[in-house]
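What follows is subunit A.
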Amino acid sequence: MAELTVQDIIKPENLVYKKTKLMTDKALSYCPGCGHGTAHRIIMEVLEELDKEHETIGVAPVGCSVLAYEFMNVDMQQAAHGRAPALATAIKRLWPDKMVFTYQGDGDLAAIGTSETIHVCNRGEQIVIIFINNGIYGMTGGQMAPTTLPGMKTSTSPYGRDVHMMGNPLKMTELIAHLPGTFFVSRQAVHTPSAVRKAKRAVRKAFDNQINKKPGVSFIEIVSNCNSGWKMTPLDSNVWMEENMFPYYELGDIKVDGKIVDKD
Partner candidate 1 sequence: MTEEIIIAGFGGQGVLSMGKILAYSGIMQDQEVSWLPSYGPEMRGGTANVTVIVSDEKISSPTLTKYDTAIILNQQSMDKFEETVKPGGVLLYDPNGISQHPTRTDIKIHKIEGAKLAAEMGNTKIFNMVVLGAYLKIKPIVKLDNVIKGLKKSLPERYHKLIPLNEDAITMGMKNVLNN
Partner candidate 2 sequence: MGELRLMKGNEALAEAAIRAGCDGYFGYPITPQSEVIEYLMAEKPYDRTGMVVLQAESEVASINMLYGGGATGKKVMTSSSSPGISLMQEGLSYIAGAEIPCVVANVVRGGPGLGDIQPAQSDYFQSVKGGGHGDYRLIVLAPSSVQEMSDFVPLAFDLSFKYRNPAMIVTDGLIGQMMEKVELFDPVPRLTDEEIKEKYPWATNGKPKGKERRIITSLDLDPHRQEEHNWHLQAKYQRIEEDEVRYEMLQCDDADYIIVAYGSSARIAQKSIQLAKAEGIKVGLLRPITLWPFPKKPIHELVEKGIKGFLSVEMSAGQMVEDVKLEVGGQTKVEHFGRYGGVIHSPEEVLEALKKQIIGE
């Protein structure tokens, strides 16, 4: 039997995975091992599956994903730090039949944009919010985030986060889940194939809610790693995330169809 060459393998009938056309060809600017790229991809796959390429307006934040618009191949706006929910509110109110989503990190959504986050959820705008929580400010070089865990070292908590001095990690997702204006609230991860599948199902549900004009915000937190900011290898950062982040930021649905999920 003749030996297989690469050319023999690269054939349409052998294709098992294809990049969605709703991701551009531009190389991702994220660090190797970071969860942002996967999070981008599942959102764009969902929008392609829903055939919403021409009906979507996304809002990028300030932070690592400030350049999300370079990679997401739909109409995109770039917001001031923390203000993406305000932009999205106006876009959705003025174009109620469009798919509108924001993509925000923890500094953007849970620190400087706390007011916008709370009020967009309280008004029950029919938008999707994707919240990437990696417990650190990645873009500016590893400073403390509102979601940084107690004791966790960052460049602005070099001796570990002292909660008496620096406050506690903010569970924004639990906070907004209790507002009547949120319809679907879920916390997911994208560090393993099965986590990615679950996260994608949640993102799909969020956009389905928007298509079906369900009352309120669909809010997906994705707990992610920041191997550069945490100063670990990608593999170690994922292990550290499972051991430290997940116990504090528990994965799973928090609110479904407007009702808080009973965990007991």
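Just so we're on the same page, contacts are C-beta pairs under 8 Å (C-beta built on N, C-alpha and C of every residue); 3 or more make two chains touch, one makes a residue touch a chain; residues count from 1.
Behind the choice of candidates: all candidates are chains of the complex that A comes from, given by their letters.
Keep in mind that this is a model prediction, so the values were computed, not measured.
J.: Considering only this complex, which of 1 or 2 touches subunit A?
T.: It is 2 that touches subunit A.
J.: Where on subunit A is candidate 2 touching in the complex?
T.: 53-57, 59-60, 66-67, 69, 73-80, 83, 86-91, 93-95, 98, 115-116, 118-119
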